[in-house]
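What follows is a structure written as structure tokens; I'll ask about it next.
For this view, one protein chain was removed and the others were kept in their places.
Residue numbering begins at 1 within each chain, and the chains themselves are lettered A and B in the order written.
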Amino acid sequence: MNVTVSPTPSARRVGASSAGGLARLRAVLPLISRIVAAVGGGYALAALASVAVLALPVSRIQAVIGGMLGSFAVYAAAVVWVFAVRSATRAWIGLLVAALPLLPLAWSVWHGAAPAVSP
Amino acid sequence: MTHVASLLICVGAFAALAMATERAQQDVLERTLSRDATRALRIIGWALLLTSLAIVVGAQGWGLGLVSYSGHTSVAAGLVFLGLIARQRRKG
Partner (left out) sequence: MSAPDLSPHATPDAASGTGARVPAAPRGLRQTMSDLHIWTGLLLGWLLFAMFLTGTVSYFKEELSQWMRPEIAHQADRPEAAVVAGRIAKTLETIAPGTTQWSLRLPDERHPIANAFWRVPPKDGAKRAFKDANFDPRTGLKVAARETPGGEFFYRFHFQFHYLPVAWGRWLAGLAAMFMLVAIVSGVITHKKIFTDFFTFRWGKGQRSWLDAHNALSVFGLPFHLMITYTGLVTLMTLYMPWPEMAGIESPAMKRQLTSEMNAFLQPAKPSGEAAPLASIEAMVREAERRWGPGSVARVTAANPGDAAARVAIARGEGGRLSMSPQYLLFDGVSGRVVEEKQGVGAAAETRGVMYGLHLGRFGDGATRWLYFLVSLAGTAMVGTGLVMWTVKRRQKLADPERPHLGFRIVERLNIAAIAGLPLAMAAMLWANRLLPLDLARRGEWEIHVVFIVWALALAHAVLRPPRRAWIELFVLGAAALALLPVLNALTTDRPLWRSLAQGDWAFAGVELVGLAFAALLAGLARRVARHRSKAARPGRARAIGTPARPAADTAAAVEGAR
């Protein structure tokens, strides 16, 4: 395992000699963006997916349980995706693309579409 | 009893599979075995793994059997691995 990244700033030297705080801030923003996308966006996507599952033509109760069961896999996959892609922007785009088909399904479920199959 | 038998067979299986790698052959036997011998070891190893699975599932059913089996394989692989390390350290 080649670990070249130090999670602690051994680069006070870099900070001192670079263009200053603003450059450091700009370098950190993509990372912060990814963290928000992973932690917050990932959870939102998992929650969305867990609700969208209710639109499936299966027993409502089983769908509720199933939605919860699978949500953590969606969350973990989203987090890995966010850090695997080449830029923070792509990470967000990916999350939105995944969310898009789920949104109308979740919306219809949330706003009281009767269960497709008896509970 | 099933547990013990299954575990021992798994240890044998992983030992065989380990010995089918060149690295282990060098370490333990100080030479590499012939391709036939290596292939035989690999076949024996997998056969023993399947035997162990059969024993456990036969005794406990598929549900509990698979769970026990995954425990046996984890522990057995770990034991063989440690055996190889111990041997290496004793030598070097």
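As a convention for this text, a residue touches a chain if its C-beta (ideal position, glycine included) is under 8 Å from a C-beta of that chain, and two chains touch if they have at least 3 such contacts.
This is a predicted model, so every value here is computed, not measured.
If you put the missing chain back, the residues of subunit A touching it would be 1-15, 18, 23-24, 27-28, 30-31, 34, 46-47, 50-51, 53-54, 59-69, 71-73, 75-77, 79-80, 83-88, 106, 109-110, 112, 115, 119.
Residues touching the missing chain, restricted to subunit B, are 3, 14, 17-18, 21, 23-24, 63-64, 67-68, 70-75, 77-78, 80-82, 84-86, 88-90, 92 (touch as defined at the top).
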